[in-house]
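Encoded as C-alpha coordinates, the structure appears first; notes follow it.
The complex appears here without one of its protein chains, the remainder shown in place.
So, subunit A:
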Amino acid sequence: MAEDLVLDTAIRDWVLIPLSVVMVLIGVLRYFVSKLMRSSQNPDAKLVKEGQVIVRARNLRAAANFIPPKSFRARRFYYSNEENGLLFVPKGQAQNAQAQMFSDPNMAMDMMKKNLSMIIPQTLTFAWVNFFFSGFVAAKIPFPLTQRFRGMLQNGIDLSTVDVSYVSSRSWYFLNLFGLRGLFSLILGEENATDDTQRMMQMTGFGFDPSKSLGAEKDGLDIVQHDWTMPKFERRAESVLRKLVR
(Lines give C-alpha, C1' and ligand atoms only; values in the text may rest on other atoms or scores of the structure.)
Protein backbone atom coordinates (compact mmCIF):
# COMPACT_ATOMS: atom_id res chain seq x y z
CA MET A 1 0.00 0.00 0.00
CA ALA A 2 2.75 2.40 0.87
CA GLU A 3 4.94 1.83 -2.11
CA ASP A 4 6.84 4.78 -3.38
CA LEU A 5 5.80 5.77 -6.81
CA VAL A 6 8.45 7.13 -9.06
CA LEU A 7 7.06 10.11 -10.82
CA ASP A 8 8.27 11.64 -13.99
CA THR A 9 10.36 14.77 -13.73
CA ALA A 10 8.33 16.18 -16.54
CA ILE A 11 5.36 16.39 -14.23
CA ARG A 12 7.26 18.64 -11.94
CA ASP A 13 8.46 20.80 -14.78
CA TRP A 14 5.24 21.10 -16.66
CA VAL A 15 2.49 20.82 -14.07
CA LEU A 16 3.44 21.94 -10.61
CA ILE A 17 5.55 24.93 -11.36
CA PRO A 18 3.50 26.33 -14.24
CA LEU A 19 0.28 25.96 -12.27
CA SER A 20 1.68 27.85 -9.31
CA VAL A 21 3.20 30.53 -11.50
CA VAL A 22 -0.02 30.94 -13.43
CA MET A 23 -2.04 31.31 -10.24
CA VAL A 24 0.33 33.90 -8.83
CA LEU A 25 0.23 35.86 -12.07
CA ILE A 26 -3.54 35.68 -12.29
CA GLY A 27 -3.77 36.96 -8.74
CA VAL A 28 -1.54 39.90 -9.53
CA LEU A 29 -3.49 40.59 -12.70
CA ARG A 30 -6.77 40.50 -10.88
CA TYR A 31 -5.46 42.91 -8.28
CA PHE A 32 -4.45 45.44 -10.89
CA VAL A 33 -7.60 45.01 -12.92
CA SER A 34 -9.78 45.54 -9.88
CA LYS A 35 -7.78 48.64 -9.07
CA LEU A 36 -8.29 50.01 -12.56
CA MET A 37 -11.93 49.10 -12.76
CA ARG A 38 -12.83 50.63 -9.45
CA SER A 39 -15.04 53.44 -10.61
CA SER A 40 -14.67 56.59 -8.58
CA GLN A 41 -17.85 56.72 -6.62
CA ASN A 42 -19.06 60.21 -5.88
CA PRO A 43 -19.65 59.87 -2.20
CA ASP A 44 -23.05 60.84 -1.02
CA ALA A 45 -22.65 63.94 1.10
CA LYS A 46 -25.29 62.91 3.59
CA LEU A 47 -23.70 59.51 4.17
CA VAL A 48 -20.27 61.01 4.62
CA LYS A 49 -21.63 63.53 7.09
CA GLU A 50 -23.30 60.82 9.12
CA GLY A 51 -20.15 58.76 9.09
CA GLN A 52 -18.11 61.65 10.34
CA VAL A 53 -20.63 62.36 13.08
CA ILE A 54 -20.29 58.76 14.21
CA VAL A 55 -16.52 59.07 14.25
CA ARG A 56 -16.70 62.25 16.31
CA ALA A 57 -19.08 60.68 18.79
CA ARG A 58 -16.79 57.70 19.10
CA ASN A 59 -13.81 59.94 19.78
CA LEU A 60 -15.79 61.75 22.44
CA ARG A 61 -16.65 58.48 24.08
CA ALA A 62 -13.07 57.30 24.03
CA ALA A 63 -11.51 60.45 25.39
CA ALA A 64 -14.31 61.48 27.72
CA ASN A 65 -12.17 61.36 30.80
CA PHE A 66 -9.73 63.97 29.68
CA ILE A 67 -12.09 66.92 29.52
CA PRO A 68 -13.82 68.57 32.47
CA PRO A 69 -17.23 67.24 33.39
CA LYS A 70 -19.12 70.31 32.32
CA SER A 71 -17.69 70.38 28.83
CA PHE A 72 -18.26 66.67 28.45
CA ARG A 73 -21.88 67.11 29.40
CA ALA A 74 -22.23 69.98 26.96
CA ARG A 75 -20.85 67.88 24.16
CA ARG A 76 -23.00 64.93 25.04
CA PHE A 77 -26.08 67.11 25.05
CA TYR A 78 -25.13 68.38 21.61
CA TYR A 79 -25.11 64.85 20.30
CA SER A 80 -28.02 63.17 21.99
CA ASN A 81 -30.41 66.08 22.30
CA GLU A 82 -33.99 65.18 21.60
CA GLU A 83 -34.85 67.98 19.24
CA ASN A 84 -31.83 68.71 17.13
CA GLY A 85 -29.19 66.36 18.45
CA LEU A 86 -26.99 64.98 15.73
CA LEU A 87 -27.42 61.37 16.70
CA PHE A 88 -31.13 61.43 17.11
CA VAL A 89 -32.84 60.20 13.99
CA PRO A 90 -36.59 59.69 13.82
CA LYS A 91 -37.61 56.22 12.76
CA GLY A 92 -39.32 57.15 9.53
CA GLN A 93 -36.31 58.55 7.82
CA ALA A 94 -34.12 55.60 8.66
CA GLN A 95 -35.89 53.05 6.56
CA ASN A 96 -35.80 55.27 3.53
CA ALA A 97 -32.06 55.53 3.59
CA GLN A 98 -31.59 51.82 3.72
CA ALA A 99 -33.99 51.05 0.91
CA GLN A 100 -32.45 53.70 -1.24
CA MET A 101 -29.01 52.31 -0.72
CA PHE A 102 -29.90 48.86 -1.88
CA SER A 103 -31.69 49.93 -5.00
CA ASP A 104 -28.98 52.33 -5.99
CA PRO A 105 -27.88 51.25 -9.45
CA ASN A 106 -24.30 52.41 -9.04
CA MET A 107 -23.71 50.35 -5.96
CA ALA A 108 -25.27 47.27 -7.54
CA MET A 109 -23.00 47.66 -10.54
CA ASP A 110 -19.96 47.90 -8.31
CA MET A 111 -20.89 44.80 -6.42
CA MET A 112 -21.45 42.94 -9.66
CA LYS A 113 -18.07 44.03 -10.97
CA LYS A 114 -16.35 42.87 -7.81
CA ASN A 115 -18.12 39.55 -7.98
CA LEU A 116 -17.18 39.02 -11.59
CA SER A 117 -13.57 39.94 -11.11
CA MET A 118 -13.40 37.36 -8.37
CA ILE A 119 -15.29 34.48 -9.88
CA ILE A 120 -14.27 34.56 -13.52
CA PRO A 121 -10.52 33.92 -13.07
CA GLN A 122 -11.20 31.13 -10.61
CA THR A 123 -13.67 29.45 -12.92
CA LEU A 124 -11.46 29.79 -15.95
CA THR A 125 -8.42 28.43 -14.15
CA PHE A 126 -10.36 25.54 -12.77
CA ALA A 127 -11.68 24.62 -16.19
CA TRP A 128 -8.20 24.87 -17.66
CA VAL A 129 -6.77 22.63 -14.97
CA ASN A 130 -9.49 20.08 -15.46
CA PHE A 131 -9.06 20.00 -19.17
CA PHE A 132 -5.31 19.79 -19.42
CA PHE A 133 -4.08 18.28 -16.21
CA SER A 134 -6.41 15.47 -15.43
CA GLY A 135 -5.87 11.78 -15.31
CA PHE A 136 -2.46 11.48 -13.69
CA VAL A 137 -0.81 11.78 -10.35
CA ALA A 138 0.51 15.26 -9.88
CA ALA A 139 1.98 15.49 -6.41
CA LYS A 140 2.40 13.73 -3.13
CA ILE A 141 1.29 15.48 -0.04
CA PRO A 142 3.67 14.84 2.83
CA PHE A 143 1.13 13.84 5.42
CA PRO A 144 -1.18 10.88 5.39
CA LEU A 145 -4.92 11.23 5.08
CA THR A 146 -7.74 8.81 5.56
CA GLN A 147 -9.49 6.92 2.79
CA ARG A 148 -12.46 9.20 2.84
CA PHE A 149 -10.50 11.96 1.15
CA ARG A 150 -9.73 9.75 -1.80
CA GLY A 151 -12.72 10.81 -3.82
CA MET A 152 -11.94 14.44 -3.28
CA LEU A 153 -8.24 14.41 -3.94
CA GLN A 154 -7.77 11.77 -6.57
CA ASN A 155 -10.57 12.49 -8.93
CA GLY A 156 -8.82 11.68 -12.16
CA ILE A 157 -6.96 8.64 -10.98
CA ASP A 158 -8.99 5.50 -11.26
CA LEU A 159 -6.75 3.13 -9.36
CA SER A 160 -8.02 2.37 -5.93
CA THR A 161 -4.79 0.97 -4.51
CA VAL A 162 -2.75 4.09 -4.86
CA ASP A 163 -1.94 5.77 -1.61
CA VAL A 164 -4.18 8.69 -0.75
CA SER A 165 -1.15 10.90 -0.48
CA TYR A 166 -0.75 10.88 -4.20
CA VAL A 167 -3.11 13.54 -5.41
CA SER A 168 -4.23 14.81 -8.72
CA SER A 169 -3.67 18.26 -10.08
CA ARG A 170 -7.13 19.45 -9.09
CA SER A 171 -6.21 19.18 -5.45
CA TRP A 172 -2.93 20.94 -6.23
CA TYR A 173 -5.03 23.74 -7.66
CA PHE A 174 -7.10 24.01 -4.50
CA LEU A 175 -4.03 23.86 -2.32
CA ASN A 176 -2.58 26.72 -4.30
CA LEU A 177 -5.81 28.65 -4.10
CA PHE A 178 -5.81 28.68 -0.33
CA GLY A 179 -2.12 28.79 0.28
CA LEU A 180 -1.30 31.68 -1.99
CA ARG A 181 -3.52 34.04 -0.02
CA GLY A 182 -0.74 34.59 2.46
CA LEU A 183 1.74 35.18 -0.31
CA PHE A 184 -0.54 37.72 -1.96
CA SER A 185 -0.94 39.61 1.27
CA LEU A 186 2.82 39.86 1.45
CA ILE A 187 3.53 40.99 -2.09
CA LEU A 188 0.47 43.01 -2.86
CA GLY A 189 -0.09 44.86 0.40
CA GLU A 190 -3.37 44.97 2.20
CA GLU A 191 -5.76 45.91 -0.55
CA ASN A 192 -5.60 42.73 -2.52
CA ALA A 193 -9.13 41.42 -1.94
CA THR A 194 -8.22 37.95 -3.11
CA ASP A 195 -9.94 36.47 -0.16
CA ASP A 196 -13.58 35.57 -0.44
CA THR A 197 -14.32 36.21 3.19
CA GLN A 198 -12.79 39.66 3.02
CA ARG A 199 -14.92 40.45 0.04
CA MET A 200 -18.01 39.30 1.89
CA MET A 201 -17.19 41.59 4.76
CA GLN A 202 -16.73 44.51 2.44
CA MET A 203 -20.07 43.87 0.79
CA THR A 204 -21.97 43.71 4.05
CA GLY A 205 -20.25 46.91 5.04
CA PHE A 206 -21.99 48.69 2.20
CA GLY A 207 -25.46 47.70 3.33
CA PHE A 208 -24.79 49.12 6.73
CA ASP A 209 -27.79 50.77 8.27
CA PRO A 210 -26.77 54.28 9.29
CA SER A 211 -29.62 54.87 11.68
CA LYS A 212 -28.80 51.75 13.64
CA SER A 213 -25.22 52.82 14.10
CA LEU A 214 -26.35 56.30 15.11
CA GLY A 215 -28.67 54.81 17.69
CA ALA A 216 -25.89 52.58 18.95
CA GLU A 217 -23.53 55.52 19.30
CA LYS A 218 -26.19 57.51 21.13
CA ASP A 219 -26.73 54.68 23.58
CA GLY A 220 -23.03 54.26 24.10
CA LEU A 221 -22.66 57.94 24.76
CA ASP A 222 -25.47 57.91 27.27
CA ILE A 223 -23.86 55.10 29.18
CA VAL A 224 -20.51 56.78 29.69
CA GLN A 225 -19.67 57.59 33.29
CA HIS A 226 -17.46 60.60 33.40
CA ASP A 227 -14.40 60.33 35.62
CA TRP A 228 -12.11 63.26 35.23
CA THR A 229 -8.52 62.06 35.32
CA MET A 230 -6.80 65.42 35.59
CA PRO A 231 -6.62 65.41 39.40
CA LYS A 232 -5.02 61.99 39.30
CA PHE A 233 -2.42 63.12 36.82
CA GLU A 234 -0.81 65.21 39.49
CA ARG A 235 -0.18 62.14 41.61
CA ARG A 236 1.16 60.41 38.57
CA ALA A 237 3.57 63.24 37.83
CA GLU A 238 4.61 63.23 41.47
CA SER A 239 5.34 59.50 41.46
CA VAL A 240 7.32 59.76 38.26
CA LEU A 241 9.34 62.60 39.68
CA ARG A 242 9.98 60.74 42.86
CA LYS A 243 11.35 57.82 40.90
CA LEU A 244 13.67 60.13 39.06
CA VAL A 245 14.89 61.76 42.22
CA ARG A 246 15.83 58.46 43.82
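The rule is simple: a residue touches a chain if its C-beta (ideal position, glycine included) is under 8 Å from a C-beta of that chain, and two chains touch if they have at least 3 such contacts; residues count from 1.
The criterion applied here is as follows: contacts and distances are computed from a predicted model.
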Choices "DNA polymerase alpha accessory factor Mcl1", "AP complex subunit sigma", "ER membrane protein complex subunit 6" or "ALA-interacting subunit" - which one is the UniProt name of the chain not shown: "ER membrane protein complex subunit 6"
Residue, one of A:L36, A:L159, A:L186 or A:I223, that touches the chain absent here: A:L186
Residues of subunit A (touch criterion as defined above) contacting the omitted chain: 5, 7-9, 11-12, 16, 20, 62, 65, 68-70, 139-144, 172, 175-176, 178-183, 185-186, 190, 225-229, 231-236, 238-241, 244-245
